[in-house]
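For this view, one protein chain was removed and the others were kept in their places.
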Amino acid sequence: MSASSQTFRLAPKAGLGGEIDRDKPLRFTFNGKSYQGYAGDTLASALLANGVDVVNRSFKYSRPRGVVAAGAEEPNAIVQLGASEAAQVPNVRATQQALYEGLSARGTNGWPDAQRDMMSLVGKFGGPFMPVGFYYKTFKAPASLWMTYEKYIRKAAGLGRAPGESDPDIYDHMNRHCEVLVVGAGPAGLMAALTAAAGGVRVILCDEQETFGGSLRDRDETIDGLPAPEWARQTIERLAAMANVTLLPRTTANGYHDHNFVTLHERRTEHLGDTAPMVDGRRRSRSRLHRVRARHVVLASGAHERPLVYAGNDVPGNLLAGAVSSYIRRYAVMPGRRLVLSVTNDHAYRAALDWQAAGGEVVAIADARANPDGELVERARAAGIRVIAGSAVIEATSDRKGHRVNGARVAAIDIEGFRLSGEAEVLACDTIASSGGYSPVAHLAAHTGIRPVWRDDILGFVPGQAVDPVKGFSVVGGAAGVYALPALLEGAAVKVTQALAADGIHVDASEPPAVESIREGEAIGLYHVPHDKPTMRAPKQFVDLQNDVTAAAIELATIEGFESIEHVKRYTAMGFGTDQGKLGNINGMAIAARCLGQTIPETGTTVFRPNYTPVNFGAIVGRHCKELFEPERYTAMHQWHVAHGAKFEDVGQWKRPWYYPQRVNGKLESMHEAVARECLAVREKVGVLDASTLGKIDIQGPDAREFLGRIYTNGWEKLAVGKARYGLMCKDDGMVMDDGVTTCLGDNHFLMTTTTGGAAAILEWLEIWHQTEWPELEVYFTSVTDHWATMTLTGPEARNLLAELTDVDLDRDSFKFMEWREGVVAGVPARIYRISFTGELSFEINVQANYAMQVWESLFAHGNKYGLTPYGTETMHVLRAEKGFIIVGQDTDGSMTPEDLGMHWCVGYKKPYSWIGKRALTRSDTRREDRKQLVGLKPLEADVVLEEGAQIVFDPKQAIPMRMVGHVTSSYYSPTLERGFALAVVKGGHKRLGERVYLPMADGKTHAAEIVSPIFYDPQGSRQNV
Amino acid sequence: MFHIYCPYCAEYREEEEFHPRGQAHIARPADPEATSDDAWGDYLFFRDNPRGVHHELWVHAVGCRKFFNITRDTRSYAILETYRMGERPTVTANGPEAVPSATATLTGALA
Amino acid sequence: MQRYSGFSLVKHALSHHENWQRHWRNPTPKKEYDVIIVGGGGHGLATAYYLAKEHDITNVAVIEKGWLGGGNTARNTTIVRSNYLWDEAAALYEHAMKLWEGLSQDLNYNVMFSQRGVLNLGHTLQDMRDIQRRVNANRLNGIDGEVVTPQQIKEIEPALDTSERARYPILGASWQPRGGVARHDAVAWGFARGADALGVDLLQQTEVTGFKILDGKVVGVHTNRGDIGAKTVGCVAAGNSGVLAGMAGFKLPLESHPLQALVSEPLKPILNTVTMSNQVHGYISQSDKGDLVIGAGIDGYLGYGQRGSYPTIEHTLQAIVEMFPIFSRVRMNRQWGGIVDTTPDACPIISRTPVRGLYFNCGWGTGGFKATPGSGNVFAWTLAHGQAHPLAAPFSIDRFRTGALIDEHGAAGVAH
Partner (left out) sequence: MSKVVQFDPHPAQAAATQSPLHHVAAKPAVGETGVTLTERAFLDHLIVRGEPGVLAGAVEAVLGLELPTQPQRLARNETGSLQWLSPDEWLLIVAGGEGFRLQRELREALGEAHFSIVDVGGGQTLLELSGKHAVEVLMKSTVYDVDPRHFPVGKGVTSVFAKATAVIRRVDESRWELVVRRSFADYCLRWLLDAGEEYGIAHQPTQPAVASHRQTVTDTETVS
């Protein structure tokens, strides 16, 4: 077939090809070959127009597969899309992909391609040895080879492939709120939207297809005197003109979540190209996720046609009856030349009528009903079409390669007896269309926990009653099992009016339009068509086309004792494909029911989960990726740190300077070198740290002091105005959770500091206790973390430097350790706290953050002569560890009490109230002598820096598993002490000072260390008190 | 995703503004030191875990920062009512006699 | 029991697979059993299997209100690892790991245990300290594991973005080569088939509605199919433990939360291993079918609805795309939720209860699947001996009163 001939495209004719624009031909490539289609085509319609039968290979047996459906339910025509590596999209349904110029796609399976697949040999000859569950029964011996087997099993798995490069496109989210969300813009959805919109409330109408209208686009009826497609067009125009209505085509409602939260995936540019085009030089998102909160949701999602299950029903050329109509009417494409139709209902006759009207040959209609008599049946008969009653296609025959149907075996069948009741007749044809009835799209309703219920009258599951509290939800049209157009339109108008009224949304019931109706005869329930051979011996009859699940597989599962439909599904993998069983599940259930001697509702239903159709990760992620993945929090001095070459450490969301490597002799310092230099600068001269990230909470109220006493482990009764104190906080289980210095600003006024990571949690901690347990205490808490910029000036020269910049009297006797003063620093009002986390003379300067850089730069302007050195968190850690100061979260892990930390001095046992954590300290486990306790460790070899996290043992000679007695929590090289040192927790450590412990490491070395006091430097604290 | 009526902001807000904080109406023992180890363990760790009506504490964390109570069905996720701290629920699993006492206000602030 | 092998497959192919036997019987309940296991998930079935196989107690019923393996076994993300921090937890999970390593052969059922390794990423300095601490502890406990560098990580899992670009660049990871994934349904079915063959009655669609308790001792259960007597009852019913304890008149320190997971559409092999990150908060592996299997943390509220909140899914995928930017165009197929029973210290409860003869094995939180054989094994021992298996002893309910918790929150930071 010539590549660009579009041999199966029908000549222009009124009423055909309404979706396509013949004036806009588009080039595309499939499996490396070039073709032509038209704007408005889907990839599937364009492939059919070009006579491409084999689109893909099947998952397990590698059988050739073609287009089956015309929408979201397509199981077979799965392609890999994208011309460039970064634009690859795996597993695109050709039936949902709009054609665009330059589109490039290939079947996801098959080597070298779907047409000439080598793997099919495996399917052909290995098939009999790959019954359902064969993995579980094999590859067990020898055990050592399993990982090798698995490698090959994995290779055969999967459909498309992930791109190898990062996505060039962006995706975004839009939060929407509305009174009424209508899902589906077919006849029921349009009517529902029209009804709701008349009330003036906010209405969102979405539909997954390229254009609105749904089945109206292929219907023959007239509505209010207009042909159905024209009525749809005018209605859409009316809605579009209303300010309170938002129309979202190409938008799929994918998940229906609690309390009427629905996610809509709008494909904004996927019909335009591989990547989103810029508009006026501006980027826009490739697709958008609308996060909709609706007061009322109207599900008008329609119904999917069910195929019949017969032998060979997977060969290209087997289609759904409705899909045949859609391709002819919407795209002016004939999916073949000679059609055999196999049906259980009247509606599907349209396929034959359309086929014939378009010039195709209808070989016969096999109707499973004994006496079909509806209006469409009569029309078919009148048109001279052969209708074979009481029969069905039992088998599709194909050419040698299985690339195309070449005949249909039709036989009279006995549905009740599940057997043939006559000889099979072979009808030559190239297309078999089938219809076993319709399955309402109950997926979305099921997401919220609403179980579908079976209705015998429509032979399908419909959404059940809303679970009691799921209010604001109604189902109309095909989704509710209402198929006839007049009933459907009237139902939508009336039902929606009533349902909205129940939700307090009042609209005037609009008059449903007048519709000319078509009389339909009753349908019959047929799912699995009997064959002349038993199911297990018949040619493969596919139930789930994507996962290659056959009727025999379901039968075998029941033979093997899988009686729950969930077991059957899991054992066979039915419904686990990317189509989530839209076509196959009910047929599969019917087969299981027959095997188990049950009815379909007894066998169960299927629980659908989001997504309705797959959504790419990027769309769900939205802009919360890459540089916007998560906030980076900056202090007021951040740009200075960047400009001065700081390396940053992530602490919570904050970026904190970690160390400032300098270029020495043209070479950048290592972290070790930089930290050694920074440490010595603080110990010998003066350093400055940006400490702005510490949490800061302003506490005001007459009961502030008592509140602190209840929250902290230590006492606050006597802290005088002007003084500061270190405090420790526990949870009520007695375990340390945070610490920090709190300052008494006034009798009723305190400023609490918390750890950087703990700031938000501690504010909430104070609030929860205040709001829920002690509301009688008069106190208010307000976060001032961001308001104050904090600079810790520390080192022997700190006073001299600061004196140059401030009016505050820094004399050691007038401004003592653990006091604060207010004054001016570098012209800026400041609070100065004389507290120290380094053990050196320290002043913590706090100014309003907008003025921070004035002060910071003034410090450096004056600091040169004192050797002022900026230092980062790593140096801060070394300096504090030398002093034995803990870091909550590093030296503690939620299992350490204040006493374990050796901080009895920080516990107010005699306070008049039972502060948080106190009671737990007397529980049996917290009183154990051998609890892990914080100690110092001095490696016997001075140059050894123990690994943080190294495990400690008393006996290094024991065999594995060894008895571990603790671990190293903090470990550094101290340039001051010129040796490695560590903080650690050791069982009973407080009583083991001087004892030796061992640390067996991964490299085979075992380090020895001595347990010492955790205070390595200036134990008297004389240096901070100068 | 829940749509939660904040009794302080007096309107429905999205779940993302809130944090759940466990069971509501847990009173911290009035005299912890006089409480047995068992009772203290119960207070710390043993929570109601009903399949059905549950009274729980939430905080409008990104909003008014107030703690309040939600009565919710843990099967259907329906919110049956929300009420302020210090108030008592009107909906309970076993009728009004099962309403927790008004004095019991604390949270399970142990998370 | 019908043996499964490549040979049996060929043989059955010749008879069109019409003669395969049932995996298990569908028996009617007896009046009384020596042991009743409440809960026919992986743990319960494993308990029954080991009771019969290792303790010769075969007069056993497993009572399941739905279908076998239909709870968390059917809904989890199938990760198996044993690199836990604390000695008690590490010993229990390593016991399970050893059983995993011979399970397919022991059960004559391929549970497809794939030891492709588990990476736990570190993104902050504190992450790395915690990783070093855990790996050192694992090593001295005899559990495989090492700390690996970003370069080594790139070799193990090339699809990961190990560059400096990331918001939280990868600083290193722990690597447990023996960890991996298994086929969750097959685990339940394999244990069920094994237990059934040894005489255990598997009673599906049977719901326990109460316990028969006489003088403080359990003597049976009430069910929707009538009363069934038992000398010993073991409850292993994740997502229902709290409700069952309530029927027996006591409370457990459990909260049942939704835990969500999701899968992508099937893809050609792209991931070699299991990757987990606490800081960025997500984990991922690829099933043998090709789906990317993804999860993260639990929802913060109680929930028995087998669904959670959408932002959890969003955050999870944000984490995945942050770690694997090339997955932006890969599509999410399906999400679901399980019910996990969490304890205050993120460790299970395997314990006697105030009712004599009634035992609970629960509170596995997000870590139950990987323990399945070990949990069943020690619980069977416990039921058979009437006292805690030495590995189970630290997991008694008493610890919540003494304060001797085994805080594994660090190791269980993201669900798995």
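As written, the chains take the letters A, B and C, and residue 1 is the first residue of each chain.
The definition used in the following text is that a contact is a pair of C-beta atoms (placed from the backbone, for glycine too) under 8 Å apart; a residue touches a chain by one contact, two chains touch by 3 or more.
Everything numeric in this text was worked out from a predicted model, so none of it was measured.
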- Message: If I'm reading the header right, one chain is hidden. Which shown chains does it touch across the whole complex?
- Response: A, B
- In the complete assembly, which of A:39, A:130 or A:174 touches the absent chain? A:174
- Residue, one of A:225, A:422 or A:829, that touches the chain absent here: A:829
- Of the residues listed, A:422, A:702, A:912 or A:1021, which one is in contact with the missing chain? A:702
- Item | Chain not shown: contacting residue from A:240, A:628 or A:942 | A:628
- Item | Interface with the unshown chain - residue positions in chain B | 8-11, 13-14, 16-17, 62-66
- Task: Just the residue numbers, please: which parts of chain A touch the chain that's not shown?
- Result: 172-177, 202, 279-285, 291, 293, 623-624, 627-628, 630-636, 639, 654, 698, 700-702, 721-722, 745-749, 778, 780, 782-789, 822, 824, 826-829, 831, 847-854, 857
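Definition applied: only the chains that are shown with their structure count from here on.
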- Task: Have a look at A-B versus A-C and report the one with more C-beta pairs in contact.
- Result: A-C
- Roughly how far is chain B from chain C, going centre to centre by Cα mean, in whole Å? 30
- Message: Roughly how far is chain A from chain B, centre to centre by C-alpha average, rounded to an integer in Å?
- Response: 29
- Residues of chain B touching at least two other chains: 1-2, 37, 40-41, 44, 76-77, 110
- Would you give the residues of chain C that are in contact with at least 2 other chains, written as numbers and ranges? 305, 307, 309-310, 402-403
- The answer for chain A against chain C in the complex is residues 59, 87-91, 128-129, 131, 134-141, 143, 146-147, 150, 153-155, 157-167, 169, 171, 255, 257-258, 261, 263, 291, 447, 449, 534, 536-537, 552, 556, 559-564, 566-567, 570-571, 573, 576-578, 580, 609-611, 614-618, 620-622, 624-626, 629-630, 632, 649-651, 733-734, 889-890, 893-895, 920, 923-926, 947-951, 953, 960-962, 964, 967, 969, 1000-1002
- Note on the structure: Seen from chain A, its contact residues with chain B in the complex are 257-261, 293, 449, 467-470, 731-733, 764-765, 767-769, 771-773, 775, 914, 918-920, 922-924
- Per the touch rule, the chain C residues reaching chain B in their complex are 240, 242-243, 246, 251-256, 300-305, 307, 309-311, 341, 344, 400-403
